[in-house]
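Before anything else, here's the structure in question.
The full complex has more chains than appear here; those shown keep their coordinates.
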């Protein structure tokens, strides 16, 4: 049976000895660290839900490679139906965690590497596709979580990889051996890396022949020698250490980013998926980015559902749920959120088969999807703050709520509708704070902007895919213009 | 063969003797009237394209009722694939006409009446479904264009049908006979009515038992005694009478609206599809509106393609196509337009089978689709005007361009990029004017707002379909709220 339980997953990660640093020190037990654990719990949800019969169709699939039922997060899309189910799965997980659950990045890497290796092999006679299929079978059989790592630090953004002062600002091969390669560099902003068994590394952008050593893709286990991680700070991160379940808003789930450093890491040949074929770097990036931009039309919609729900609960608790402007704002939030979902679904439904046999999303629509994700969650968040009221940023701490002197005062003065407990009112305020300003805002806002590529990256793709020449021809035909 | 050619279609309409009034007088020959003809040409395009092999898949389908290939505009959707193809067909027609081609309203009526009659019959033991299927077969066999008429004049919008001072402000039965009913009333804003062989009349809103006589749906030929039409004025309508092909922007295609009056029209029993079963009026309206809101995610996108193309051509002709702000505005236009398309596709892909066997779109997403259509074309139009420049509203007439004295001056001073003729520059300006301010702006702007229901109508549906209770439950689970 290829499916792990959530508990098995946690224990499998616990067994891995990863180099994790936070606040300048090594974290000896990441699995039980209060700042890091919620992020692990989010990934765990991808295992827990896959065990539940009511979610079997959306959470799992039959692998064409192993012929076994596997977690959909390890599945190679066989149809547009699979693409749509992916979006639904991500929305579901967003709803259940109100956080980034991280595992989609591996899924998107699988599917882009799968088709790109096929076409690279065809052009170069290499064996990357076989390498990759073998790797994938192992992943499916073990139900592993795999990080997909793309973003290099990049240094001076006005300069190409080989023109950087420090060559390591882009991941590159530093030594070539008969049995593999040695790589150095780093991948920034890696959300799921800490909770992954393996990592797939891909190039971060299109490459020219000058960047040969930078055109490298491979997989390694996360406890490989030479890999270390430095955890990034999030808004309100240390609040998780204070021991208050109320104050954190979402006490169970989260997401955490890490700079992941590869200090002369050895990669055996069998785990290499690209190695110097610079002209295929762009294809891998474009496809990965495309899949990942589709993903945002699922996961952020799920988180949006929670935020909309939280705002609606706040309106109930404030006694404002019948005000026409509040109802209208909730409609607007739903409208914007479902528009994102439409984009996620549409780029899936319009997907098509690649040469390798798996399904790719419609790239234009996937980029349109992500571009909207860089905008609408901000407006949804603003509307949530509007409905919640000032209390979401001025509510006292749980310690005040429990305090001998302060407790009764908080209880008395922060009561909203008489039938609702002050505790519940504070809880919903904290959840809204968490999603709009706190740890989860990192994922719901800033990463909605930059994850899977910053807004301008999508605009460039929209420009390329928008087929302006055909549109000009249509206009000229209508206007009876002959040139 | 069930498919008419365009020419056959024109002649078939010419043969019908309809009562058409314009500027206070009866129009004796509507088919050749310069104001009305472009509208007919748009419908004709639905016939012409269906004849072309390259469009066969999108423009036609095999009818499950006649087992013949029929125009998709007469087809009952058999799958979500059919729903998506409908959207693609509408986009194609928008691209080819840059106008409203009108025939979708009948298609949407067919599909909503098909499923509603089935459920009405089940509840009431009536025979409406059989009536409708017979009617449909006749339509398919003859490849007829059928108008779908919903919007009553409504009078005082704060009052229900039966509370209006004048009972005729909503269509209603005035006499019941053994062989049928006699109806009176009117349908407003009917775009395709003039170019239709038949008309399907449906109720305009949900009804209560008090409105029994208003819960009436039926079909009649457009040359039935008692029916007359008064053509509405459009911005720049009479410019079409001036004989200038340049000045009208789009000299071939258009769309025209009419108030359609039913003055004691007799409807035989076999063409009645609802008659007093008030509780099913709402279902028919909701489904028709849903299908028609989906439609806007196709047709307006196609018109948008032309407008984007026109703006891009204008930028070329102005010598401004390399300016980064111009390129960015074109990207934004594409982005907004494709977002509309995403919504059209998504509500189709997420459609489902009704009890009657045909496919209905996802109602929430279809309403989201239309809601976006009430916004984005306005911004696309604004951006087009931005790129075009002032010339689009200050360019002189074709008569000036041809004038002895004025011609050389216009030629000289309105030249943009030296390699482009002034005539072509003026032509593209006129097309942009047509789409943003002229006759086509009626369809691209105002009817994007109000067609298939005004914005608030969609918001009410979004509110109903948005499932706020489920979202609240999700938020409470995350916030650990127990009540």
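Annotations for the structure displayed:
Letters A and B mark the chains as written, and numbering starts fresh at 1 in each.
Everything that follows uses one rule, which is that a contact is a pair of C-beta atoms (placed from the backbone, for glycine too) under 8 Å apart; a residue touches a chain by one contact, two chains touch by 3 or more.
All of these numbers come straight from a predicted model, not from anything done at the bench.
The complex in this file is a homo-oligomer whose displayed part has 2 chains and whose full count of copies is 4.
Everything below uses one rule, namely that only the chains that are shown with their structure count from here on.
Rounded to a multiple of 5, the Cα-based rotation taking chain A onto chain B is 180 degrees. Per-chain Cα centroids separate chain A from chain B by 40 Å. Residues 84, 95-98, 245, 249-253, 305-310, 312-313, 316, 327-328, 330-331, 334-335, 338-339, 341-350, 364-365, 368-369, 371-372, 420, 424, 427-428, 430-431, 459, 462-463, 466, 468, 470-483 of chain B are the ones that touch chain A when the two sit in their complex.
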